[in-house]
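Let me begin by presenting the structure, written as structure tokens, before commenting on it.
Of the protein chains in this complex, all but one are displayed in their positions.
And then chain A:
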Amino acid sequence: MSAPTATVPKGPVETAKPTPSGPRSRRRRAGVQQLAGWLFSTPFLVLFAVFMALPIIATLVMSFTDFGLRNVTDPLSAEFIGLENYTKLFQDDKFLKSLFNTAYFVVVGVPLTIGAGLVIAVLLNNGIDRMRTFFRIGFYAPVVTSIVAIAVVWRFVLDPADGLIAGLATELGMTAPDFLGSETLAMPSLIVMAIWRNLGTVMVLLIAGLQAIPQDVREAARLDGAGAWHEFRLITVPLLRPTLLYATVITTIGYLNVFEEPFVMTNGGPSNSTLTVSLNMYREGFNFFHMGYASAMAYVLFVAIMGITVLQLRLLKDNTK
């Protein structure tokens, strides 16, 4: 990457060129680049300012107000109530429950998704040499499909009466539990579905990472008598660390925002056992129009996401050095 040193070009190569550009026209060109740089940036910056920066600040401001339905047409009449929304949040059993559920989803779901993606990626990259594309398409396919459609399908896969799993169970002479109707099984069911849907992303990232590992490092290890397991643990995983880190961070951010799965499959139930922070926020904000309160939720989630991301970057990165 070149540093932006536009104004004073030096060096024999530049001056030796028989070009018609004297120092004046060169300065003019630098000026053109200044102007062009900002003109090229304008469309993005305008959209960013209006639809991202402004709402991010507005959410924060709203979280200190009693913003309600009437304020949708008249935002400025919302009253400041200080930290009341935040103090209320942490006494709200439903919110604490949604916080716990989201944490559960992340803590169990992320390692399993990364693990599954890693196993598939290593098998695909190092274990076989034919039909790689075929397998890659198969494992990646759920990622590209509409999560709503997938959630609808999974609702019936898990249906206790005429679902896919219930059907398999009857063939084997067993009865399948009511996965989504049970307080203990509903969340694990959503996690299994999330793994199924997201391991393709992890796999693709890790395959790219694996292919960046030089072949001679592997061969050197093999010559030194390393078995498959040693090679995996001592060569593959350490060299794959930056990619693993990236995959973990984006999977965690995605899972912390989990919304569609409980929205379509369980509507947060039974007894709020799959109510996540995002779903809770959506309901408070857009069903009950407690928008100030919902904004406070959005910010708590945002701060949690930022904190966890920074923590992951620290923890996982320092080990590589």
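As a working rule, a residue touches a chain if its C-beta (ideal position, glycine included) is under 8 Å from a C-beta of that chain, and two chains touch if they have at least 3 such contacts; residues count from 1.
Everything below uses one rule, namely that contacts and distances are computed from a predicted model.
S.K.: Assuming one chain is omitted from the figure, identify its UniProt name from "Heme exporter protein B", "Carbohydrate ABC transporter permease", "Aspartyl/glutamyl-tRNA(Asn/Gln) amidotransferase subunit B" or "Sarcosine oxidase subunit beta".
M.R.: "Carbohydrate ABC transporter permease"
S.K.: Would you indicate which residue among A:114, A:205 or A:275 is in contact with the undisplayed chain?
M.R.: Here the residue in touch with the unshown chain is A:205.
S.K.: Per the definition of touch given earlier, which of A:98, A:189 or A:243 contacts the omitted chain?
M.R.: A:243
S.K.: Would you mind spotting which of A:96, A:123, A:220 or A:311 touches the chain that isn't drawn?
M.R.: The single option touching the absent chain is A:123.
S.K.: By the contact definition given up top, give the residues of chain A that touch the hidden chain.
M.R.: Its contact residues with the unshown chain are 1-2, 4-6, 19-21, 29-30, 32-38, 40-41, 43-44, 47-48, 50-52, 54-56, 58-59, 62, 71-73, 75, 120, 123-124, 127-129, 133, 135-142, 144-150, 152-157, 159, 161-162, 164, 166-167, 170-171, 196, 201, 204-205, 207-209, 212, 227-228, 243, 246-247, 253, 256-257, 259-260, 263-264, 267, 278, 281-282, 285-286, 291, 294-295, 298-299, 301-302, 305-306, 309.
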